[in-house]
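Only one protein chain is missing from this complex, and each of the others stays in its spot.
Here is chain A:
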Amino acid sequence: MTQSFILGQYIPRESFIHRLDPRTKIISLILFVITMFVIDRLLIYSLLYGFVLGCVLLSTIPVTYLIKGLKPVWWLVAFTFIFHVLFQRDGEALFDVFGFVIYDQGFIQGGEIASRLLLMIVMATLLTLTTPPLAVTDAMRWFLTPLTRLGLPVNELAIMMAISLRLIPTMTEEMDKIAKAQAARGLDYTQGRLRDRLKALLPLLIPLFISAFKRAEALAMAMEARGYQGADHRTSYRQIVFRTMDYIVVCLMTTATISIYLMIR
């Protein structure tokens, strides 16, 4: 049931992208998103598509796996595109279908927005697919460290994030188990009227919540039992290191972003 959706999963491999520092990947992702929002030319969009495809190939994650795993996203992208084509009222009228007048701007803007959505999701997925969740947390902690001076409890936030990320697969597994146990008792939440289907979610959600609370309590106790007293002044076992390759990638990405920005101005 939940097996096919890959958002937030990590696949260990030995690739160029996997080896990059998580900070590099996050900075690159941010630069990429900024670029995507300032451009408005089809030529540059095709460039971005090429860039994303290149990243996917470099990561050695099978393209088919990505396509299948993001199935729900395709629907969203397709819906966005069709919505724009049907309801956009700018530009030249091309033809009309069943009373909807289709304008050329509809295609262009629909294409743009659908592309933005698509590229952004693929890139973000690529980040989580190639970076262990804990490395992402370490990177976030590093980015937020300057804010400790303003009184932001960065270390606490980081450990909260680490725990939540850690528990996602556990909870998915738990959900799967509960769903199967209830299905064995005849529960069917895939059929019937919407109201019945929503009601059929209760036998899944209640046990899930209960086990989540129990788990949280047990975890808190286990942490305290091992002498955890807040996250300040803790060292970490895995250090994230910025290597030469990371400097090169960040420089390249920054240069590319600035030059694209100057080009279209």
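Structural remarks
In this section, a contact is a pair of C-beta atoms (placed from the backbone, for glycine too) under 8 Å apart; a residue touches a chain by one contact, two chains touch by 3 or more; residues count from 1.
The rule is short, and it goes like this: contacts and distances are computed from a predicted model.
Between the names "Rod shape-determining protein MreD", "NADH-quinone oxidoreductase subunit J", "Energy-coupling factor transporter ATP-binding protein EcfA2" or "4Fe-4S dicluster domain-containing protein", the one given in UniProt for the chain missing from this structure view is "Energy-coupling factor transporter ATP-binding protein EcfA2". Only one of A:R19, A:R41, A:K71 or A:K177 touches the chain withheld from this view, namely A:K177.
Only one of the listed residues, A:F16, A:F37, A:Y65 or A:F143, touches the absent chain: A:Y65. Residue A:D188 is the one among A:D40, A:E156 or A:D188 that touches the chain missing from this view.
Residues touching the missing chain, restricted to chain A, are 3-4, 9, 11, 13, 61-62, 64-65, 68-69, 174, 177-178, 180-188, 190-191, 202-203, 206-207, 210-211 (touch as defined at the top).
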